[in-house]
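Complex shown without one protein chain; remaining protein chains in place.
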Amino acid sequence: MMLFGSIDPALLLASLMVASTPILLAALGELVVERAGVLNLGVEGMMITGAICGFAMAVNSGSPALGFVAAAAGGAGLALLFALLTQFALANQVASGLALTLFGLGLSALLGQGYVGLKPPATIRLNIPLLSDIPFLGRVLFSHDLMVYLGLVLVALVWAVLKYSRAGLILRAVGENHEAAHALGYKVVRIRVLAILFGGACAGLGGAYISLIRVPQWTEGMTAGAGWIALALVVFASWKAGRVLLGAWLFGGVTVLQLNLQAAGLAIPVEYLSMSPYLITILVLVIMARDKSRAPGSLGRVFYATQ
Amino acid sequence: MLRLEKRPQPSRLWTWLTPVLAVLITMLAGGALFATLGKDPLEAIATIFWRPLFGEFAFYYRPQLLLKGAPLVLIAIGLSLGFRAGIWNIGAEGQYIVGALAGAGVGLAFYPAESWMIFPLMVLAGAVGGWAWAMIPAVLKLRFGTNEILVSLMLVYVAEQLLAAMALGLMKNPDGHGFPGSRNLRQYESAHNGELISGTGMHWGVVAAFIAVIFAHILLNRHILGYHIRLTGQAPRAARFAGVRPARLVLFCLGTSGALAGLAGLFEVAGPAGQVSIDFNVGYGFTAIIVAFLGRLHPVGILLAGLLMALTYIGGEIAQSNLGLPAAAIQIFQGMLLFFLLAVDLLTNYRIRISSREVA
Partner (left out) sequence: MTEELLAVRGLTKAYPGVLANDRVTFAIHEGEVHALLGENGAGKSTLVKMIYGLVKPDSGEMTFRGAPYEPPEPRAARNAGVAMVFQHFSLFDAMSVAENVALGMENPPALRDLASRIREVSETYGLPLDPQRTVGDLSAGERQRVEIIRCLLQEPRLLIMDEPTSVLTPQEVDILFQTLRRLTSEGVAILYISHKLEEIRTLCDHATILRQGKNVGSCVPRETSAREMAELMVGAAFASPRRAGRDMGPVALDVTGLSVAAPGHFGTSLRNIHFAVRQGEVLGLGGVAGNGQDELLAALSGEFRVDAEAIRLHGKPIGLLGPAERRAMGLLTAPEERLGHAAAPDMSLTENAILTAATREKLTRHGFLKWGEAEDFTRRIITRFDVRTPGPGTAARALSGGNLQKFVIGREVLQRPEVLVVNQPTWGVDAAAAAAIRQALLDLAANGTAVICISQDLDELMEISDRFGALNEGRLSEVRGTRSLSVEEIGLMMGGAHGMEVAHG
């Protein structure tokens, strides 16, 4: 307990919000993709591509905002390749997603050559007036950068659109049963391509959040499995936006806690602490595996319109 | 307007032609990439694909082909069994690491005793290590229904941390003056996986890779188990109808691929790499996925694909030192290869027809 004494709970919770944002963004994007019936295992590749695109743009332009725009574009660009492969060339989604990750890791390493060791321009924190002065809560909730809030807004938006809007209904229909949706005259491929692009953009933003705010610098392979954790998060959340947030906080919490324990000089070797987010992910997958019936009906299946 | 038309059955011709086509397209796209990096594309392509085989220093590079190709083929053969059955082991890199740790651990435990039995024991331990690591996603899948893709992948990151912990802790060379990394197994006769014929690159791992190719070929074409693997991948419901027990297949496919990856790790750590160090693994477990697909999940195809991929590694290194081509360019090149392969694969199962849009 002595150890925990040296950790400031307000700081811990505040950094939890920060640590959870990248996987939250990426997982939300993937959630939309999977609700449309597509399994894109390339999240890791899109995240790392977003990370370097955002970093390069921010460094060159001096504007973190432009960096995030570039990151979204980069992620979506890579996702477009996946869309071409799976929706037009009808390639296997598992293999295509893996290809995307391998390619994204290589591409980001190439693009990032000149950027190792640089510092990105700082992103402004929004210290929301009055609210941020509230003791404890102010620090935990109301003094973050814009992206943290964007992530939260996106959760609400994805939830509302999927549940209440016509577009959400059609997207779910396509994911549930693509033959039936096609028979009703919905453009299955077009809807899926849009979903895939959205997923790519979200993953790109998540990646850029790591390279621009969380770390902030560029190193090869810096996403270190965050994309895969985001994928696991979607399963954990049973394809529900609200539970993605919950899951992201859980993983954010584990990450922050283990970092704090490392810093506090616990007797356990650092490597074993570093394992913990991955082990927790496996544990959560085991616990959540019962709830499998909620996966979208057409998830991962190739759609080929007869005629 | 282009239109796809499903073939009544997969085209045999295109099955073999698509990988070749994919390689050619990748060379073109890769050439374009190298050109944008300011390198002469022809020079770069020649450096990667021609020099290692027929250039001035080919005598040095050709053995390298076997050294780099063997682990790729060994792992890819294992993966291909699972991929055929729709069982996705993506964590071969982790199994490779754990196999190496287990095998090297056995060897280091005997140090400095010399006996002919040590190396076989290490091989066994390597296989068991990789097998055990692969059993984690297998058992979790069977017991709880977890997704083996995510679990096996998460275990790669765990294995990497484990490797770091070992290299810096338990297996650290006590005579190493504090440097990270284990004793060098190349200097330990009984544990060393050396060249069997000097100057050829032929070591036990290469032998194992060839045996694996033959074993897989017989399994898939001649044995009911291989038939069941193919059946499960193509029509899972028909497989259950035929009486295939999916659980046994999951255990067999994940177990075999884990054991082969573990073997590859052991042969690498006891041979070319020489010691357990933080970064002795260079991503063979992931590249093997490309090899498996490029070889069409076919044993002989994988053998060829593994050699080709080894060539890009070696050629890439030459291009790196001679032309200053960044290492990442080769990684992209390999990624592109898989991309184009998946794209042109369309031709195997579909015909592309040009249909004129009807005039109303």
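Some observations on this one:
Read from first to last, the chains carry the letters A and B; within each, the first residue is number 1.
The rule is short, and it goes like this: a residue touches a chain if its C-beta (ideal position, glycine included) is under 8 Å from a C-beta of that chain, and two chains touch if they have at least 3 such contacts.
These numbers were taken from a predicted model, which means no experiment stands behind them.
Interface note for the absent chain: among B:13, B:117, B:170 or B:224, the touching residue is B:224. Touching the chain that is not shown, out of A:118, A:156 or A:183: A:183 (per the contact rule at the top). Within the set B:20, B:235 or B:300, the residue that contacts the chain not displayed is B:235.
Among A:169, A:263 or A:287, only A:169 touches the chain left out of the display. What chain A contributes to its contact with the hidden chain is residues 166, 169-170, 172-173, 176-177, 179-181, 183-186, 293-294, 296-297, 307. Residues of chain B in touch with the missing chain: 5, 8-10, 222-225, 227, 230-231, 234-235, 237-243, 245, 358, 360.
Going forward, only the chains that are shown with their structure count from here on.
Centre-to-centre separation of chain A and chain B, using mean CA positions: 28 Å. Across the interface of their complex, chain A is touched by residues 4, 6, 88, 90, 140, 144-147, 149-151, 153-158, 161-162, 164-165, 168-169, 286, 289-290, 293, 326-336, 338-339, 342-346, 349-350 of chain B. Chain A makes touch with chain B in their complex at residues 41, 81, 84-85, 89-92, 94-96, 98-99, 102-107, 109-110, 113, 220, 224-225, 228-229, 231-232, 235, 269, 271-272, 274-275, 278-279, 281-282, 285-286, 289-290, 292, 304.
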